[in-house]
Structure formats: C-alpha cells, structure tokens
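For this view, one protein chain was removed and the others were kept in their places.
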Amino acid sequence: MSPVTESRLRAGLLWSLVRAGFAEQAHYRLAVAAGLFTNVVFGFIRAAVLFAALDASTTAFAGYDRDTLGGYVWISQALLGAITLMAPISSVEERIKNGDIAVDYLRPVPLVAAFALPAVGRAAYTLLPRGVPAVVVGLLTTGWFLPPTPGPYLVGVLSVAVAVVASYLGVHCIGLLGFWVVDTRGIKAFYGILGTFLAGLFVPVDLFPGWLRTLAGFTPFPTFLQYPVDVLSGRVLGAAAWQHLGVQLAWGLALLALALLLERLGRRHLEVQGG
Amino acid sequence: MPGAVVEVDRLVREFTVREPVPGRRLRRRARRVRAVDEMTFTVGPGEAVGYIGANGAGKSTTIKMLAGILVPTSGSVRTCGLEPIGERRTLSRRIGVVFGQRSQLWWDLPLSESFAILGAIHRLEPDALASRRAELVEELELADFWSTPVRQLSLGQRRRAEVAAALLHRPELVVLDEPTIGLDVLSKQRLREFLVHERRTRGTTLLLTTHDMGDVERLCERVLVVDHGRLAYDGTLSGLGATVAAERILVVDLAEPVADLQVPGTRHLGSEGEGVRQRLAFDPATTTAAAVLTAVQTRAEVRDLSVAEPDVEDVVRRLWARNRAVGAGGRPGSA
C-alpha cells in the first residue's frame, strides 16, 4: 500500500471515531436538554451573585465590568458540556479493570486516539445545542456581552477546540493511572473538585488572591475553561489572546505526551503482569 | 379454577414506542405495540409450567404483571388469589421471583449478610429463618462461598445464591425468568435437581421462562408457548410434539470438505465451509449420538464434534410450520 493511501485510510479511521462519539451522543437528546437546563439555572444564580458583588465591590474587581462578567458567567456555562473536568463514569480505567484494554492495544490507533476522539465527537455534539442556547439566555437576561470584532471569535474557536481536547486528555491520563492504582476513585474525585475550582468555574481565576492565582497558573486547569472564556468574551484581545492559545497548546501537547508515555508504560505493565 | 395460583383472563398490555420517521431526522412518531395480546390461562397449585417463546414475545411483560410491577392495559390477572398491583406487598410475601439478569443480592456483601437482611425484609422469625437458611445452604451447596462477597462469585454460584434468596421466605409460587441462562452443564443440572426437589417436598408452584428446552424437559409437565403476545400452545410437553421438543443436533467438523451428509434417521440442517462443518438433527428416542457419529465416520473423517439441544425459537418455529401445514387457519388458539 502506498504511503498516501495508507495515511488517507488512517485519517478516515480517525474521523470515523469522532463520528462514532457524535452519533452516540445524538441518542441522548433529552440528556442534552437536561444539561442545558441545569447550566442555565446555575448561570442565573451565578450571574446574580457576581453582579451583586461587582456592584458592591471595594476593589477594581480584577478589571471586570458588566459585559465581561456577563460573558464570563454565560460562556463558562455554555462550554461546560463540552469541557471534561470530571472524569466520565465509563472510560479507560473501566477497560483496564476488566481487562478489555488488551483488545484496545490491538487496534491500529493509539489508545489516546481511540478514547479521546469519540470524546471529542461527543463534546462537539453538545457544544452547539448546549452552548448556543445558554449564551442566548444570557444575552436576553443580562444584556449584550459578546465582543463586537471578529478577532475573539476566530481565536476563540481554536481556543475552545484546544480546551475540549486538552481537558479530555487530562482525565484520560488520570484514567490510565488505573494500570497501577487499584482504586482511582479517590484520585478522580480530587482531580474533579480541585480542577473545577482552579479552572475558574465558580469564580473567575483573576479574582483569586495572588498566591492562589499563582498556584492555579502552575496547573493546566485554567487553560481548560478560564482561557477560552477570556478569549471568547473579548477580555483578552490581540496578541494576549494568541498568547493564551499558545499556553493552551503547550499544556495540551504536554498532556498528550504524558498520555502516550503512560500508554507505553501501561502496555509494558500488561506484558509483565499478563493483564 | 378455584384455588388457582395464577389466573390470567384476556390479559392485554400495550406499550407506546417512539421511533424515528424515515427521512425526517428530528421527528419521532409514537406507535402502540401490543406486548401481551388477549392472554388467558390458569396455573393450579403445585403445577410446573414452562412459559416459552422467542425474545420479545411478551414473556417478561406477563411476569411483570403477575408480580405487580406493571399494570395491565385490560383484562385481569390474579396471583395467589390476590390483585397484584393493589395487594403487591401482601403478594410479595407469597411469591419468589428470580430474574436471570437482575440481582437481588448486595454486590459487595457476603451471602451471610445478604440473607440476614432478606430475613429482616420478609420479617421471618429468627428460628424460621435459621432453619430455612440451613436447608437452602445445604441443598444449593452454598456453604463454600457463604462468606465471600457476591461480586467475587462465579456465575453458577451467584445464580444458586439468587435462587436461594428468592426462596428464603418459602413462597408458594416461584417464577424463574431464564434461570439457567449462561450456566455450564453441571451448574444447570444442579439447579434443576434442586427445583425438582423443592417442588416435590414443598409442593411449590413453578412458572419458568426459558430458552433452554432442557429446562422445560426436566422441570415442566406443562408448556405455554407464546408468540407475538398471543398464546400459541397450552398443553403437555409431549403434546408439543416429541420430535420437535426432544430433537438433538450433532455438529461435526470433518477433515476435508464433503457433500451434504445423508444419514438415515437424521435431518441435514446445514453445512459451512463447503461441507467441513455439517449439522445433523436426530431424535434421541429412535437413535443415539454415537450411532449417528458411527454412520458419519463411515463417510468422512471426523475431527471434532459437539451435541446441541435445539433452541426454543427453533421449537416455536417448527410448531408454527406444523400448525400451518395442518391448516389450522391463521393463528392457532390455545388448546
């Protein structure tokens, strides 16, 4: 087989994995509606609290105004379905536990592709039906907050795409620890709780006290949610937006490298332990 | 029938299913489907009845209505003389149900604790609980894994434990939904022996759904065949047609491809791999697997073999074919 056709075949295979995730999600229309509803209710509460805080603030409120704060609340709620902050119930560690992972190693694509690509497909499916209505509700209830220039949308699309993939890679790496740790539940819980907080889901990372913000900066979490929100809401513009994207990419590649490394070590572990 | 354990009269159960409309991606259309269609039968005390039919024929739906889980669309059902929905809690003390695929044991607890909880749930007196538990532990051979968490048990061990759990409160009616599904030959055998014993010593009424003709043959003297929600046959197993029910299938793998084997006393069911694997049906009442094998060996070299029992679906299919050949005219009613 010529290298050209082989790489085309390979690309086709990867694409079909994305589509599989997409199709799987399409069965759960009600689940998408339910997630949207919950995001919107939380958006209302969060917006009320943060706007009240903004009005009462004795500080510069990290430079937030009504527009960027509204953007923060509603765009973060809109992205929540597509970003993976909590480890999903069924993922790689379940297959490690029941031994099916040995079958996954036989596939012609790396584990990370077999697991991450359907996840990306699922995310892409939720992005529009869960994201767009959440933003629209926000616009209707808190006023216009979307940036007026095309720049933030252009970088924003890339930023969201990287965040969707990178955030999944994070939980995938946690799942791969299942090769060595019998019960990953505790680790997953810590990751999920600290991750959502440091990602800036509850309050914007920039409102954190200095030391906590520095600490968050040493983790990939802000790049999963706070960064794409900052870019899409136009809070960071121009070169700063591209810099955000650069940091996101760097973390994404680091997580990919870690995933591939754990995958190789896991394979060796399997061969030595015999499953 | 006075004193009937199960009385089902013109029982109907419909479901609404939503299905996509062809050509319109987002539209769904609601359709009413009859899972159980004008079913009528009674089961007397102490009877053992096999309730068989293909997947989706309406067996589980009927059982759920008997047990008070589902409300009938129309018609009536009485179980142990009670109205299952309204008197569900009273009824639950008098029936035991084993769902082949659904556990009523606590996954992370050993049987010893599960049975203590079940005893409390069914409000058994300590003495009654202890004696019944001892009985079940002995007859179902649960002692070896009595203190092992359920999740660590093998399928066969777990199924025996499930049966014991359903029988702990000495129910007068035991409903078994696919009791032997997935079990190996030895485990099946043990379970069947236990059920025969239970029925003989306590007069328990048995109603079982199964895909396994072996279950029906060894446990039941009466068979209900259900097809598309309707009762297709109600009578003795022998009446179902000895040849239909008791047929065995010999599968032989041959050293090299040969033409379809024609062995006297058998029917050729099919060939695979250009005749390397062939399937022959025979009646164990007229010949034996050994005799068939000997006959085959005179024609070709046999590499490997297995003997299988026909599936219930096979039996039902042939029942239909026969009824049609007889000219029963449309659907055959209950006998």
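In order of appearance the chains are A and B, and numbering begins at 1 in each one.
The rule is simple: contacts are C-beta pairs under 8 Å (C-beta built on N, C-alpha and C of every residue); 3 or more make two chains touch, one makes a residue touch a chain.
FYI, contacts and distances are computed from a predicted model.
Participant: Would you mind picking the UniProt name of the chain not drawn here, from "Sulfur reduction protein DsrE", "CysO-cysteine peptidase", "ABC transporter permease" or "Succinate dehydrogenase subunit C"?
Facilitator: In UniProt, the chain excluded from the picture bears the name "ABC transporter permease".
Participant: Touching the absent chain in the whole complex: find that residue among B:21, B:71 or B:285.
Facilitator: In the full complex, the listed residue that touches the missing chain is B:71.
Participant: Looking at the full complex, which residue from A:108, A:148 or A:209 touches the chain that isn't shown here?
Facilitator: Per the contact definition at the top, the residue touching the missing chain is A:209.
Participant: Among A:14, A:124, A:194 or A:258, which one is in touch with the chain left out?
Facilitator: Within the whole complex, the residue contacting the unshown chain is A:194.
Participant: Go through subunit B and note every residue touching the omitted chain.
Facilitator: Subunit B touches the chain not shown through residues 15-16, 35, 60-61, 64, 67-71, 85, 88-90, 92-93, 95-97, 99, 101-104, 106, 108-109, 113, 116-117, 120-123.
Participant: Mind listing the subunit A residues that contact the chain we can't see here?
Facilitator: Contact residues on subunit A toward the absent chain are 28, 30-31, 33-35, 37-38, 40-42, 44-45, 48-53, 56-59, 61-62, 183, 185-186, 189-190, 193-194, 196-197, 202-203, 207-209, 212.
As a working rule, only the chains that are shown with their structure count from here on.
Participant: Rounded to a whole Å, what is the gap between the Cα centroids of subunit A and subunit B?
Facilitator: 48
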